[in-house]
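I have a structure here, written as structure tokens, and I will follow up with some questions on it.
Missing here: one protein chain of the complex. Every other protein chain is in place.
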Amino acid sequence: MTFASFALVLAILFAVVLFLSAPLRVARAAGGDARSELADLEAAREAKYREIRDAELDHRTGKLSDADYEALDSTLRAEAIEILRSIDTISEL
Amino acid sequence: MWDNRKRMDPSRKRAIRLTVALAAALLLATALIYVSFSAGRDEVTASQLLREARPGHSYILAGTVLVGSVRHAGDALLFRIRDPRLPLSVPVRYTGIIPDPFAGGRAVMVTVHQQSPNPTFVGEQNSLTTKCPSKYQAKAA
Partner (left out) sequence: MAPVGRTLLILGLLVAGYGIAASLYGARSGREEWVVSGRRSVYALAGLMTIAWAIVEVAFIRNDFSFTVVAQHSSTTTPLFYKLAAPWSSQEGSLLLWVWLLSLWSSLVLFLTRRRVREIAPYATAVLLGFAVFFTSLAAFFANPFTTTANPPTEGAGLDPLLLHPSMMIHPPMLYSGYTLLAIPFAFAVGALITGRLNSEWIWVSRRFALAAWLFLGIGVVLGARWSYTELGWGGYWAWDPVENAALMPWLCTTAFIHSVMIQEKRGMLKVWNVSLVLAAGTLAILGTFLVRSGILDSIHAFGASTLGVPFVLLLAVMITGGIGLVLARRAQLRSDAQLDSLLSREAVFLLQNLVLVAMVFVIFWITFFPLISEAVTGTKVSVGPPAFRPFIVPLALVLVALAGIGPLIAWRRVTVANLRRNFTVPVLVGVATGVVLLAVGGVGAKPFALTMFALGAFVLASVAQELWRGTGARRAMTREAPPLALARLIRRNRRRYGGYIVHAGLAVLLIGVAASSSFQRSRDVVLAPGQHARVDGYEIRYVHPTVAATAQKISFGAVLDVSKGGKHVTTVRTTRGFYPSQDPTQGLIGRFFNGEADSNVGLRAGLTKDIWTVVNPDLTPLGSYINQGNGVFAAALARTMKSMPGLAAGQQQAALNTLWTLRDQAITGIANRYVTHPWPVEFLLIVDPLVTWIWIGAIIIAAGGLIALWPIPSLARGRIRVAAPSRASAPAVTAIREPVGASER
């Protein structure tokens, strides 16, 4: 290995060590379970909104009758409310 | 949507669906096993072929093309396939598509049968396949 190559390898090694150790040199606040729970609920909320929109589109394109749509929409919106309430509860903590 | 008709017990419905699914899977598996063993042909090496070949039966001969054995005779391709372990080879007369990578020293598979009493094995039309080599030999300087 030439000197230039050796110097290059050393520089890369130094940069890698610096990069990997940087988080260890900075104190981080513990987020904990609440953050994970909130993120999961937010994902569930987005999924539920998507379901509500899908049901509406299904109704408008004739795949669901009025009665079926109303029942399904009520159910989905109730499920969405539960999720929103859970989000509110966790956010307050 | 949430009607009040008398409905089958959900666990019974599940049991029926599971039974149907398992029956279909069993049918598929049986058909597969049957087709595999009935339509399959023995893959043999050169030494196995010489030992076991019977006229009228076809075999999938796998091995390496003997370097220097490749010749053309009209529309037929003549070559020898050597055994991976023993110092022997079998002659093959083949007609049909010749794969682009085909050459001496390459691993090939061809479906053959023996036309008794001729010792040469006849390759089935378009049954020759060649394994792609991982490297190309260096050109002469």
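The first chain written gets the first letter, and so on, giving A and B; residue counts start at 1 in each chain.
Rule of thumb we're sticking to: contacts are C-beta pairs under 8 Å (C-beta built on N, C-alpha and C of every residue); 3 or more make two chains touch, one makes a residue touch a chain.
Just so it is clear, the model here is predicted, and its values are computed rather than measured.
J.: Extract the touching residues of subunit A with respect to the undisplayed chain.
T.: Residues touching the hidden chain, for subunit A, are 1, 5, 8-9, 12-13, 16, 19-24, 26-28, 30-32, 35-36, 39-41, 43-44, 46-47, 49-58, 60-65, 68, 72, 74, 77-78, 80-81, 84-85.
J.: List every residue of subunit B that touches the chain not included in the displayed model.
T.: Its contact residues with the unshown chain are 1, 10, 14, 17, 21, 24-25, 28-29, 31-32, 35-37, 39-44, 60, 62, 67-68, 70, 72-75, 96-105, 107, 109, 111, 126, 129-141.
Here, only the chains that are shown with their structure count from here on.
J.: Between subunit A and subunit B, what is the gap in Å from one C-alpha centre to the other?
T.: 49
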